[in-house]
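Heads up, the thing below is written out as structure tokens.
Removed: one protein chain of the complex. Kept in place: all other protein chains.
Here is chain A:
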């Protein structure tokens, strides 16, 4: 690799992928989220932790373009290197982004999947939306992704409702990853799954995130999930980010009283 190439590679990872400034959306005093700013770099996993009602999910829907903020900006650098301001872009641009370069994994797989059509159609939908009109290719992509998320490829024509909860969640992940996105939002992806299924899903997620070099914003109330997946953490409380930093740093040496409370409240086995 020449020096110039190295430099280029360096500048590629040195530039943030996603940039958020002073993002605010309040439903009432201290309800919602306010004054959130951060940069997310390619391949980085950002965890957002906090108690129920602290504004985690509001923040996630603001970030993913689902709800216009009262104040602040969200910008994204697309694969061509152009910065796009999410909320001044047209609805069509936002939708295209959401089904190509972004993904959203819902807490409840029923919200993220089409329950009335087969697993293969669920995986192929994004590709069809992007204009793939070759049945054989769609089929091959379906089988490939079922294998990647450890679902038996023979079940490609089964309806998602015949799948177990963990399988549905993995199917949802496959459906999002098929368009090779660069940024994935996850809202409590392991919520509602039992511990052993959670462990397998986390293992799979960690593998995929590293393999595909995905940037991820993951909302969770489970510190174990955060420790396993996230590079960086933001701790939220009453609509404010009270502490942000490297995951190990926050979990091993929390500074803010609330973070200390949160970390100490985890049961030690």
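One rule holds in what follows: a residue touches a chain if its C-beta (ideal position, glycine included) is under 8 Å from a C-beta of that chain, and two chains touch if they have at least 3 such contacts; residues count from 1.
Basically, contacts and distances are computed from a predicted model.
The chain that is not shown carries the UniProt protein name "Alpha-D-ribose 1-methylphosphonate 5-phosphate C-P lyase", picked from "Alpha-D-ribose 1-methylphosphonate 5-phosphate C-P lyase", "Cytochrome c oxidase assembly protein CtaG", "RsbT antagonist protein RsbS" or "ABC transporter permease". Annotation: of A:66, A:95 or A:161, A:95 touches the absent chain (contact as defined above). Within the whole complex, the absent chain has one touching residue among A:120, A:160, A:189 or A:254, and that is A:120. The residue touching the chain not shown here, chosen from A:14, A:128, A:246 or A:266, is A:128. Of the residues in chain A, those that touch the hidden partner chain are 91-92, 95, 99, 114, 116-118, 120-121, 124-126, 128-131, 133-136, 138-139, 156-157.
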